[in-house]
Every structure is written in structure tokens, then in C-alpha cells.
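The complex appears here minus one protein chain, its other protein chains still in place.
Right after this comes chain A.
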Amino acid sequence: MAEQIFHDHESDHGHRAKWFAGRVAVYGILLLWTVICLFPIYWTITTSFKLAPDVMKGNMVPWWDFTPKWKGWDSLGISPKYWAVESTVREEFLKRFTNSAIVSVSASLLAVVLGSMTAYGLSRFRYKFGFMRNPDISFFFLSQLILPPVVLALPFLVLYKELALLDTRIGLILLYTLTVLPIVIWIMRDQFLSIPVELEEAALVDGLSVWGAFVTIILPIALPGMVAAFILSLVLTWNEYFFAALLTSTDAKTLPVMVASQTGSQGINWWSMAALSTAAIFPLVIIGVVLERYIIKGMAAGAVK
């Protein structure tokens, strides 16, 4: 066999080893961070199936070093054994879950409606309210983001008491709408600015009114942005704890408040706490996995001009 004439230089082989080492480092970092991100979730889910001795021995892998048991879910009333049985804990949990769902979905919807209108107006027309022009109005809305919730918390406590809105879902919905409105406006403004004006001009020439063009032409195009804004608002409102802890007590209490009140009561009831936490994060983990595209789109809106 004749000797190979064209072959890599010695130094190129070294280069290859270096490239390989680089790849290993990159995937090493990626895997490490994946473990950091996912381990707490894994830990919580597995702990909800453990018994006390398993927790103390630090067993981690189901069916390998411990047998999964329904104990934690029994205490929540959500397990095969207790499905049919009446359970006060489950009732309580479902009530909090419904509260959270209703409050976060309606607040996000309201914020998306109000925010889209505002963002569209600001991106298309010229306004003058007194000394305020478009950039000032934009700033007025976006600056709400700086406002820390604690500034509004105590005044709202007093105002809601006077208005009999304390411990009602409506009260929470209004407040949550306010907290996510600036974010929605930010995302939607970006969205509308990327839609060419010629579309509306054509629609207006064809006889649609300004609002007609907005609803029938622009909104369908801006739908992905609206979904992104909606999902992001949903995440923020579902997880909100501070206002809910201050403004609700019995009727309108949301899921985070329930989780927090269970943590406070001592005597580490690991399995039931783990089950409760798992149930509380479950909806958002699903949303995160399925709708990841939209969340990223929403957060990227402000980054790229």
C-alpha cells in the first residue's frame, strides 16, 4: 500500500485534541447547569413519594433505594386510595387552586387587553395630554415597573378595607393587572412597531375604521406577541405571594399563600409538603415545557430593538 501523500500536519492533530477538550468542557458545563436547574424539581417530586426513613437515609432513586409510597399524596387527598373519599384537605387545595387559576388568568387577560390597546395607540398615533407627549406617556406606563409592591401594599390594605374588596378575587385581579400591565405594554409595543403601517393604510382605504382595522387586521398578526405577553403575565401572577398574603385571608386565598402557611407550621411533614409543592408548581412546569417558545419570545422583546 502506497504511503499517503496528503495527510494532516502534526500540529493539526493537537488542534483536534484541543477541540475535543473544548467540547467536553462545554457539554460538562451544560450538564452541570441542567442538574442544578432540575435537581430541586426532581427532589421535590420524589420526596412526595417517600416515607420518613427514606428522607432520613437520603434515598434518591425510586425503585432503586426506596419504594414509592402514596403517603404524601394521601395527606393531600389526591391519591388512588382517596379519590372516592371525601377529603377536607383536597377541598381546601382545590379551592386555592381555583382561586389562583381564576385570579391569574383574568388578571393576565385584562392586562393583555388594556396593554395591547395602549401599546397600539402609542405606536400609531400622536397624543398630547397636557405637557405629556408620546414618549412621556410611554415612560409613564413603563415607570410603573419601578414601583415596589410594598409602597402600594399598605394603602391598598386600607382602601380595600373601606371598599369591602379585602379578601375578594376582584381586588386581587385588579392589583395583579396593575403589576403586569407595564410588561405587557412593553412587549406589545415592540410587537406593533414591527408590523408595517401600510397594512392599516390599505384597510382604511378599503373602508374600515381605525378600530375595525385594529381588531380585524392587526390583532391576528400580533397574536403571537399577545400569547407571549399573556403567558409571561400568567407566570408572574400565578406565583405572586406578597399581595396575596396581605390582602386575602379565607375566601380568596391563593395557592402560594396556602403553601407558605403550611411551611410555617413546624414538625417537618416532608412528604405532604413535597406533594403540595409539586402540585403547586406542576401547572407552570407544564406551561414552561410546552410553551417555552412564547416565553422566550416575550422576554426577548425588550432585548432586541
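Structural remarks
Definition applied: contacts are C-beta pairs under 8 Å (C-beta built on N, C-alpha and C of every residue); 3 or more make two chains touch, one makes a residue touch a chain; residues count from 1.
As a convention for this text, contacts and distances are computed from a predicted model.
Missing chain, UniProt protein name, picked from "Carbon monoxide dehydrogenase", "Glycerol-3-phosphate ABC transporter, permease protein UgpA", "Membrane protein" or "Heme exporter protein A": "Glycerol-3-phosphate ABC transporter, permease protein UgpA".
Note on the undisplayed chain: of the listed residues A:V24, A:L94, A:V150 or A:L223, the one touching it is A:V150. The set of chain A residues touching the chain not shown comprises 26-27, 29-30, 33-34, 36-41, 43-44, 47, 55-56, 58, 60, 114-115, 117-118, 120-127, 129, 133-135, 137-138, 140-141, 144-159, 162-164, 174-175, 177-178, 181, 185, 193, 197, 200-201, 204, 209-211, 214, 235, 238-239, 241-242, 245-246, 255-257, 259-260, 263, 268, 270, 273-274, 277, 280-281, 284-285, 287-289, 292, 295-296, 299-300, 302-305.
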